[in-house]
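All remarks here apply to the structure that follows.
Excluded from the complex is one protein chain; the other protein chains are retained at their positions.
Let's look at chain A:
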Amino acid sequence: MNNMLIIGQYVPGNSLVHRLDPRTKMTVIFFFVFIVFLANTVISYSVLTAFALASMITTRIPIRFILKGLTPVWFLIGFTFILHLIVTNQGTVLVDIFGFSIYSGAIIQGFAISMRFFLLILVTSLLTLTTTPIEITDGIEDMLHPLKKIRFPVHELALMMSISLRFIPTLMQETEKISRAQASRGVDFRTGPLKERMKAVVPLLVPLFVSAFKRAEELAMAMEARGYQGGEGRTKLRELKLEKRDLLIFLLFILTTAALFFTRSY
């Protein structure tokens, strides 16, 4: 069904990036998202691109798979680029097409913004490609821990997140199963007038909701049966621990950031 989109899909592996602490990955990516907006020269962009590409190669996930998985994003990037070509009018006029003037500034601006887009999406999808949903929620729970002081339900939030993440594939499978059954009963999800196709969603959604509610009830019962009573005093199966490699990556990232500050223009 969703053969094309890879955002949110985990590809098992044992590379350095896979083994990093999820907190390291999330922190680095969090700051990377900010510093992407600081780049404003060719060299500073190259520094960031080098960092992103190096991380991508280190994951040992086939590059063709990653790039192909970003297909829907390519459209967005292309669209941004064209939008900038049309609306920006700085610099000198390069060509005139059908009354539209394309400025040199527009091309530069278009490239810069598209590049930002690309880097952002590449790096964030690397997180989900190399980190299991459980690791991500564990990391988030740990990093949000200080908020407990102000009575923020960190554990409950993390539990909700991990449960919903856990059930995404299940629900997708269920959706596929039900849509197959209904297609066999003559429902046409793909062709026909829009109104008919909207109506075709009902036989899909009703059974999906029914089974989702049933599943939630069963899960709650199973959790209680196993003595679950909230986060108080609960220990963890996998303790998160920062290793040497995490420090190394932090160091590398700080160096990259420093390089960025040296190479950008003010």
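Brief remarks on what is shown
One rule holds for everything that comes next: contacts are C-beta pairs under 8 Å (C-beta built on N, C-alpha and C of every residue); 3 or more make two chains touch, one makes a residue touch a chain; residues count from 1.
What we mean here is this: contacts and distances are computed from a predicted model.
This figure omits one chain of the complex; the name its UniProt record holds, of "Phenol hydroxylase subunit P4", "GntR family transcriptional regulator", "SufD protein" or "Energy-coupling factor transporter ATP-binding protein EcfA2", is "Energy-coupling factor transporter ATP-binding protein EcfA2".
Interface note: of A:P133, A:P207 or A:G231, the residue touching the hidden chain in the full complex is A:P207.
Of the candidate positions A:G99, A:P146 or A:G186, contact with the hidden chain is made by A:G186.
By the touch rule set out above, chain A reaches the unshown chain at residues 3, 11, 61-62, 65, 68, 174, 177-178, 180-188, 202-203, 206-207, 210-211.
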